[in-house]
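Below: the structure, in structure tokens.
Here the complex is missing one protein chain, while the rest keep their positions.
Take a look at subunit A:
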Amino acid sequence: MNHAVAPQAMNSLVIRSNNRISTLMLTALGLGGILLVALGSVLIGDRGITMDFSARMLAPSWQHWFGTDQFGHDMLARTLHGLSLSLNVGLITAALSTAIAVVLAMLAATGGRWADAVVSFLIDTTLGLPHLMLLILIAFALGGGTTAVIIAVTLTHWPRLTRILRAEILQVRSAEYVQASRQFGKSWWYIGRHHLLPHLLPQTLVGFTLLFPHAILHEAALTFLGFGLEPGKPAIGTLLADSMRYLMAGNWWLGLFPGLGLLLLVLSFDAIGNGIRKLTDPRLSEV
């Protein structure tokens, strides 16, 4: 996938001008949203986990901003718990996927013709399979649960970043100053550390950040379909799946707020990812 295309679409939607101040603010806003979720879920403690049978199925009010469910769980607290759970799963999977991508990209770009062929084949194979299908297959084969979701999402999210990093390495490697360095008798190890890595780091960071929303959404989707996290955990996917049967009865708040929460979390990561890219990209920095 061409990584330049999507952020452009983002531009046209969110900020038309490429103003560095507004980019910075958007990034900060995204970061703030994520910190809020992380801190909030710690601060509320047991709220949303313990039941209050006297406050069942209440519509949103000042006491319960997001309403309550069948057992009297506060939905705001429950949504925060769910988002924080998603954050944790997202963090682990995005980190693991990025690590796989970096290792494979290095291997492909520096390991010779055969290594490149093998990695390219792996990328094509993984990308060629329907994404959600592969996720379900792996999660199902591993018996579901948190570990299964983490493994399934990790194993399906590395190829695109690998492809980008590989291209980046190939490009830098053929640059004149790298060729010159080689002519001066520097080892590949030296070149890798001093010429390649500085170029790869921003790309990797952006890739990691933008993997996050993917991982979170796929975790939620897997859980929603019943292949993911344990049903006892207040994951967003579980909340949405549970809300299904009450929507027909008119209890809209059970589905709307967790859904919105997930959307905002994903948009926060998008904002951060794009912000980092724009703020570090020399071609955009002078505008």
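Basically, a contact is a pair of C-beta atoms (placed from the backbone, for glycine too) under 8 Å apart; a residue touches a chain by one contact, two chains touch by 3 or more; residues count from 1.
Keep this in mind: contacts and distances are computed from a predicted model.
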Protein name (UniProt record) of the chain left out of view, among "RNA polymerase subunit sigma", "ATP synthase subunit I", "Sulfur carrier protein ThiS" or "Peptide/nickel transport system substrate-binding protein": "Peptide/nickel transport system substrate-binding protein"
Among A:34, A:58 or A:206, residue touching the chain not depicted: A:206
Which residue of A:96, A:178 or A:240 touches the chain not shown here: A:240
For subunit A, residues in touch with the removed chain: 1, 3, 6-7, 9-10, 13-14, 51, 53, 56, 70-71, 160-161, 164, 206-207, 210-211, 213-214, 217, 220-221, 224, 226, 230-232, 237, 240-250, 255-256, 259-260, 262-263, 266-267, 270, 273-274
